[in-house]
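Please find one structure pasted underneath; my questions will follow.
A single protein chain has been omitted; all remaining protein chains appear in their positions.
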Amino acid sequence: MERHKKILEYTLSSLFRRRYKNLALIAVFGIVVTVLSSILFLTHSLKREALYVLDGSPELIVQKVSGGRNDLIPLDYMRRIQVIPGVGHVVPRYWGYYYDSLTGGNYTILGIDQDVKELKLLDGRVPTGNGECALGKGVSDARFAGIGGELVLTDSRGMAVSSRVVGVFTSESDLLANDLILINKDEVRSLFGMPPDKATDLDVGVYNTSEVSNIAQKIKRLLPDTRPITKNEIIRTYDTVFNWRSGMILTMFFGAIIAFCILAWDKATGLSADEKQEIGILKAIGWETSDILEMKFWEGVIISLTAFLTGIIIAYAHVYFFGAFLLAPALMGWSVLFPPFRLMPYLDLYQITVLLFLTVIPYVASTIIPAWKSAITDPDVIMRG
Amino acid sequence: MILHPGIISLIVGSLVVTAMMVYSSLLGLTILRKWNINSSSAEQLALERKTYLISTIMNSVLGFEIFSSFLFIYTVEDMHRIFVGAMCATGSLNANPVGWYVLYTKIVIFFVASVWIAFNYIDQRADDYPLVKKKYAMLVFITPIVALDAYLQLKYFLGLKPDIITSCCGALFSESGHGVASSLSSLPIKPMMVLFYAAIALFLLNTFFALRSQRPMFRYALPLSALLVFTVSIAAIISFVSSYFYEIPTHHCPFDILQSNYYFIGFPLYTTLFCGVFFGLMTGMVEPFKKIQSLRDMIIKLQKKWALFSIILVVLFTLIASWPIVFSSFTLEGYF
Partner (left out) sequence: MRDETSKQKGMAIHNEARGFMDTLIVTENVSKVFNPGMPDEMKAITDVSLEINKGEFVVLKGPSGSGKTSLLGLIGCMSRPTAGRILINGRDVAKLPERFLTMIRRKEFGFIFQQFNLIKGVSVLENVMLPLFPTDAKISDIKNRAEGILEKLNILHKKDFKVQRLSGGEQQRVAISRALINEPEAVLADEPTAHLDTKLSEDLIRIMQELNQEGKTIIIASHDPLVYEKPFINKLVEMRDGIVKEVTAR
């Protein structure tokens, strides 16, 4: 054990003696790690957020499809779904997207007539009657409308509709609530010009969650122009999309990883005359090949771990404190809300392991052969030369 | 194919490792053909230098394989939501049953690579490289296994389609299912417990006598009892040990104990088991090498050390596995 300690100590001092070159290497490596880990952190967090949110969504949502596109669903369908065995509640939902030309953002307007259970609650209260609204933090900030303030929207006839803000959702991390506007159900209808016998879609509850797929199938058979969507399907879709997106970007950065490995190889093979002499001297004074190999191993580990940790810390700050401003557009698609929101910081051992795999391991691997070549120097080389 | 970061890293990693193994084997073949310890020619010296390269590569391969085994399990766990019916890693593996063979192959590689590294360690400490031929011949056998692992892994990931409906561990490891796993889970618990502790006791006794006795038969028996204790322990983990950790009688999954919500208890559990079995195995496997003069003394010393390690690790394993059985308020007694 003593032996390893001493060799490690020597390696550290040796690296320090050539600190500028090593810092440059760490910097390059660190950047690669930062980019990769930013990608992984961001997608992973978004995925977690989405899943967390989806956890509270309805087991089954039924939408009407017309000409391949979503249409409003007749309230009439409720009755017909209700009688299917296994179905619990059937509740109409009124909601829609609102494009705000002022800020350029898309908001989700949700009509309520009961307590909103799943979303983190707000300062203030839920709107109880007409003329009141509760806003997500993102909307509130974008429109400069806090509690007691006023929100003016344009309805389907072009008329201004004003409502007083009675609540603002607090958690900045909540994806769903950030762009949300809660108003009374009837107001949604009038805002979007929806006919009185239609709703946006239906929230269907089932008694036994393992029966959801069966019930969904029955609904489809019963009402062929509807599209029942189960919660699981949504979860899987999100999962796949995020995996796909992060995988795609990762693949693009493969080029960066390969370039880096070539750099590592080159650096390791092209030892300076100084370094060559140092190894020659060590071998002459009694260090064995395996000692030099161990030294090279520690070198690789120290450099790559330092770069790795630095890269991860910077990526962490980038994603969780600075909103991943460099990456967000590529990953989050069109529904990026212009008001920024913060992701909940989350560090997953799995992500770190994948990152280690993609960075530290290729680095150490690409330096094995060059390290060996330098370690097998003959002890009598410096005598001859 | 599912483009998941973990999958990409695993596939690329396994291809790189396979390439490294093939390279090592080719070098190894050269050494097999031309090795002559009594020659002082430059060729022989070059061959001796190459042995260092192969040792370094093999160490890295082993390290990598261990790492990738954990990464594989975690990736498979992370993917489970994509498959309908999957609730954990088991479900993902069931979505394409080749996945189980990937896991078995990785376990085999762990043992085979560790044995090679141990042989290499011994060989290097004798002044005439007595095990060279055997060592590098063995390398040629390890390479196909590593390649098989890479191939199976690729086949597994390529064969995954998100719309497969799979069953989770609840079904796989349930008493009413079919297949080996459910047979293991549905084994009556009390006899299983007895078998488990008996196997451990047998192994510890064997190791103890291997340590103390002059007669070689105990040491020759050690690899057998090591493998026995390994198989029985894995069966026991699935059968009841995991249930005790989860405090749910129907939860038999061997992978969930590696997750954070169970405080990663799976790590010390599996580490002590694998390493304990390994040292027991090695103690027995080097016994025939005592015939070689230059190795004899060293092997005697190493055997003592390894046997001791083995005993300590297996005892630790038993303690960890028994902890919840003894100390938690949960009990499977009603299921006996």
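Letters are used for the chains, namely A and B, taken in the order the chains are written, and counting of residues starts over at 1 for each.
We take it that a contact is a pair of C-beta atoms (placed from the backbone, for glycine too) under 8 Å apart; a residue touches a chain by one contact, two chains touch by 3 or more.
Owing to the predicted nature of the structure, the values given are computational and were not obtained by experimental measurement.
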Selected from A:Val83, A:Ala160 or A:Met383 as touching the chain missing from the view: A:Met383
Identified contact with the non-displayed chain, of A:Val83, A:Ala160 or A:Ile285: A:Ile285
Touching residues (missing chain, whole complex) on subunit B: 37-38, 40-42, 45, 48, 124-125, 127-129
Residues of subunit A (touch criterion as defined above) contacting the omitted chain: 1-3, 5-7, 9-10, 13, 17, 274, 277-278, 280-282, 284-291, 378-380, 382-384
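We take it that only the chains that are shown with their structure count from here on.
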Separation of mean Cα positions, subunit B and subunit A [Å, integer]: 34
Residues of subunit A that touch subunit B when the two form their complex: 40, 51, 232, 235-236, 239-240, 243-244, 246-248, 250-251, 254, 289-290, 293, 349-350, 353-354, 356-358, 361-362, 364-365, 368-369, 371-372, 375-376
Footprint of subunit A on subunit B - complex, ascending: 2-10, 13, 16, 20, 49, 52-53, 56-57, 60, 64, 67-68, 70-71, 74-75, 77-79, 81-82, 84, 162, 260
